[in-house]
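A single protein chain has been omitted from the complex, and every remaining protein chain is retained in its original position.
We just call them A, B and C in the order they show up, numbering each chain from 1.
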Amino acid sequence: MLVNVLYFGMLAEATGLPLESWEVPPAASVRKLREQILDKYPALRDRKFKIAVNQQMVDETLLLPPLAEVALLPPFAGG
Amino acid sequence: MLVNVLYFGMLAEATGLPLESWEVPPAASVRKLREQILDKYPALRDRKFKIAVNQQMVDETLLLPPLAEVALLPPFAGG
Amino acid sequence: MIHKPKKVFVDGPISPQFIADSIAKHQSKTTIGAHNIFLGQIRADEKAGGTVTGIEYTAYTDMAEQAFHDIREAAFARFKLTCMHIYHSLGLVPTGEISLFVFVSSPHRRATFEALEFIVEEIKAKVPIFGKELVGQAGDYTWKENK
Partner (left out) sequence: MIHKPKKVFVDGPISPQFIADSIAKHQSKTTIGAHNIFLGQIRADEKAGGTVTGIEYTAYTDMAEQAFHDIREAAFARFKLTCMHIYHSLGLVPTGEISLFVFVSSPHRRATFEALEFIVEEIKAKVPIFGKELVGQAGDYTWKENK
């Protein structure tokens, strides 16, 4: 199952790209995807980030829907 | 002893003048002066006001110094 | 720190352009991170005699200037502010126009929120300013009273 992952700010800097498709097992959780991403980009282990799925903040137990838009969000700095 | 009395806003309207000299007994209190003023201008009995002496809010037990600047202040409306 | 007495009263309404110029002057003060501005605007309230068309402000000016000065000093003592400006109208301010402009600046937002509210409440309660609300077209009026 494919999901689209967006990286922002310092995370895009660490991965070297803003957007990437990931293949995950059917009914994979956010946590599972997070682990795959950290395996590929160990530099992200030191960074604080939260995860949004389809533009909603979620916790890691959520099961990813197909074609989910997943965003890795570093600390907010608006204002 | 002479004191100068200033009337503002709706009070000046009721007295018909903004400024007036009053003769009061030596060591007269603010309350005493207030009574004299209300006797001369009964219309002021219906009006809310506070009294400042030499530009400080005071209570009515204060004894008036000679040549005091006494101000009758209706409710404030700044802003 | 002693802050020099500043002119607060302006003749008639305070214009949006005056506010813009005041904001622009603070762009060289690069320790500022947050500005907070309060504006009082004249409402077209409905009264028994008709609609309010404006407020004519008068003041016990000597005492009022001292009161503004005391409020400034108290706010600088209580809150970590970089700048503070207060302007208030005298004379006629028509409905829809601005009669009070309070402007505080600080490195961080918290001080500006607390200071602005403190200053506005103090002005309303402690400064001897009087307002005649002009009502309708026949020359009627009522006297305004702060709550």
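To be clear about the criterion, a residue touches a chain if its C-beta (ideal position, glycine included) is under 8 Å from a C-beta of that chain, and two chains touch if they have at least 3 such contacts.
None of these values were measured; they are calculated from a predicted model.
Enquirer: Can you list the shown chains that the omitted chain is in contact with?
Expert: A, C
Enquirer: Against the chain that's been left off, what residues of chain A make contact? List them.
Expert: 6, 8-10, 52, 55, 71, 73-79
Enquirer: Since one chain isn't shown, list which residues of chain C touch it in the complete complex.
Expert: The missing chain touches chain C at positions 16-17, 19-21, 23-24, 26-44, 95-98, 105, 107, 109, 112-113, 116-117, 120.
Just so we're on the same page, only the chains that are shown with their structure count from here on.
Enquirer: Per the centroid of Cα atoms for each chain, what is the distance between chain A and chain B, given in Å?
Expert: 73
Enquirer: When the centre of a chain is set as the mean of its C-alpha atoms, what distance in Å lies between chain B and chain C?
Expert: It comes to 27 Å between the two C-alpha centres.
Enquirer: Indicate the whole-number Å distance between the mean C-alpha point of chain A and the mean C-alpha point of chain C.
Expert: 49
Enquirer: For chain A, give me the residues that contact two or more of the other chains.
Expert: In chain A, nothing touches at least two other chains.
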